[in-house]
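First, the structure itself, so that you have it in front of you.
Left out: one protein chain. Kept in place: all the others.
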Amino acid sequence: MAHITLENIAHSYTGNPENHEDCALKKVNLSWRNGGAYALLGPSGCGKTTLLNIISGLLHPSRGKVLFDTEDVTGMSTEQRNIAQIFQFPVVYDTMTVFQNLAFPLKNRGRKQKEIEPRVIELAKILGLEKDLHTRAQHLTADSKQKISLGRGLIRKSVNAILFDEPLTVIDPQLKWELRSQLKFLHKKFGFTMIYVTHDQTEALTFADEVVVMYEGEIVQTGTPEALFEKPEHTFVGYFIGSPGMNVCACELQGNQVVIDGYMLSLGRKYPDLGSNSKIEIGVRPEHLRLVPSDREGLPVKIIKVDDIGRHRIVRVVFNNTKFNVIVSDMTELADGNCSLVFDTEHTHIYVDDHLVSGEEL
Amino acid sequence: MRWKWMLPTVYICFLLLPIYWLLNMSLKTNAEILSTFSFWPQHLTLDNYRVIFTDPSWYSGYINSMIYVSLNVIISVSCALPAAYAFSRYSFVGDKHLFFWLLTNRMAPPAVFALPFFQLYSSIGLFDTHIAVALAHCLFNIPLSVWILEGFMSGVPREVDETAFIDGYYWPHFFVKIFMPNIASGIGVTAFFCFMFSWVELLLARTLTAVNAKPIAAIMTRTVSASGLDWGVLAAAGMLTILPGALVIWFVRNHIAKGFALGRV
Partner (left out) sequence: MIEKQVNQKAWFMVLPVFLVVAFSAIIPLMTVVNYSVQDTFGNNQFFWVGMDWFRDLLHSERFHDAFFRQVSFSAIILCIEIPLGIVIALAMPRKGWGVPVCLITMALPLLIPWNVVGTIWQIFARVDIGLLGHTLAALGVDYNYTQDPVAAWITIIIMDIWHWTSLVVLLCYAGLCSIPDAYYQAAKIDGASRLSVFRYIQLPKMQRVLLIAILLRFMDSFMIYTEPFVITGGGPGNSTTFMSIDLVKMAIGQFDLGPAAAMSLIYFLVILLLCWVFFTVMSNIGEERSKGGA
């Protein structure tokens, strides 16, 4: 078990890390606490898998260092790093039985049969594979194959960390839930450091204590699921987390007032002078907007669409050319298409060039 | 692992050495070949090639080979296309047996068929024509084509067909306009293998021809025995038979691996 630190990691598949454009990873600094459960969240192609492969040693970074505790492991092989990794698609050794598959990582490390057997049987029970222990892995369904892959990752007790690369993609939703809670259970029981890569926010938010959001080869925010939701540090985090994502629209700053297309709004904060070249935007979650009848105070908007999704409704409104999504539970007062939009100023944020600017409390 | 590249390199050298030696000899005069032993020509000459390009009894061999190989490729691929489609999409009475029976012909030894073919084609007056050789080579090339094409076609999702029929395409129109472009690389690979097996085959081609359609390969064997062994010309003729193959490989180099990946050669 170890504390994992990444120092200035950059990687380019074309081998030229100086050119910022073709970098899969651009200067990543990160540290993972021993025994934590982390999720690495981001859209496809943002460099999640690259980062994971750098930690496990399958890839050597073009620049930067990987530290386990204080030891520099950048040049070490996967085996020396003692890491387990599980991949997106099931990898099983076709000619072996389930038992042999699970025992394979231990056998390769020269463990005794006496030690292997109880461990394999214990793990097979947890994963629900005990019935199939002696069938050939080739004949199983994709679900069971992925369980075997998970099992091979979990079989060793001494690993420094277990890395999951979207491991539940091929598994159907019902089982997904079950396996995810099993992983959480195993995490509590054995205390492995777990790093879980996914592009599914629900998966990330339910699994992890801390979520790292990546976008275009950079880490845009690290934090608890709550922090990501309440206070996104990058407009991308706002978009990506939450359903629907955060409303982001262009605005201007005039002193302490925010101006949206001519409408003045006070957030009760003072922002520094940001210059005229930067892109200034206001971001607010649909959950933090309210609609009130048009005779009350607020941004005068017109309702263009209502989606009823069961528990609540998503209302799409427009102000001049700016559109907002609002989550509304009760629409009885909003009979005609016109109403006023009220901002929850506590949870409304200003972004300059996509990055959060907090401003001072007035 | 650092020395891993050595093995393919050594193997490639082993492959190229005899070919180099042939090239070397084709550029020497017959006198030089027989008198001195050298790794490269002392007196470089293109005379051997000139002999082949000016003597009709030589160059007609190449033309004959080209004609029957092309005929064979066209017949094999065009017959195999609908059949492969049928095998990949439909089930019908006797389909499995028919498929197996076709494959057995790929395994038929040409030596078994040489004499009966000779009699068959003589009796219907096709002896010593290009079409006779092309048809004879269909014996192993059609099963092969059906096999390769069936593999490629099974890789095309059935939804493609269904969508097209819903859109109101007639089968022939659909097949040519939509389906064939989908398996273009498969057709290329098939044509490549048909070319290959028709081009390299000698026993049937020689048995079925006498003068008018005699392939270059057969002309070479005759020269060995007849003209007192002119090694230089023989080597030049050999070199020229390698060229078409090399050209064809060059054109399909990006698809070869895929064709082999299907494991259906």
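A and B label the chains in the order they appear, each numbered from 1.
Just so it is clear, a residue touches a chain if its C-beta (ideal position, glycine included) is under 8 Å from a C-beta of that chain, and two chains touch if they have at least 3 such contacts.
Since the structure is predicted, the reported quantities are computational estimates derived from the model, not experimental observations.
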item	value
Partners of the unshown chain among those that are drawn	A, B
Residue among B:Ser60, B:Asn105, B:Thr129 or B:Ser185 that touches the chain left out of view	B:Asn105
Given B:Ile19, B:Ile74, B:Val160 or B:Ala184, the one touching the chain that is not displayed	B:Ile19
Residue, one of A:His11, A:Lys48 or A:Arg152, that touches the chain absent here	A:Arg152
Touch residues of chain A, complete complex, unshown partner	53, 56, 58, 77-79, 83-85, 87-91, 93-96, 104-105, 108-109, 138-142, 145, 149, 152-153
Missing-chain contacts mapped onto chain B	4-8, 11-12, 14-19, 21-22, 25, 33-34, 37, 39, 75, 79-80, 82-83, 85-87, 89-93, 95, 98, 100, 102-105, 107-117, 119-120, 135-136, 138-139, 142-143, 146, 158, 196, 199-203, 207, 216-218, 220-221, 224, 231, 234-235, 238, 241-242, 244-246, 248-250, 253, 256-258, 260-261, 263-265
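Definition applied: only the chains that are shown with their structure count from here on.
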item	value
Length of the line joining the C-alpha centres of chain A and chain B, rounded to whole Å	56
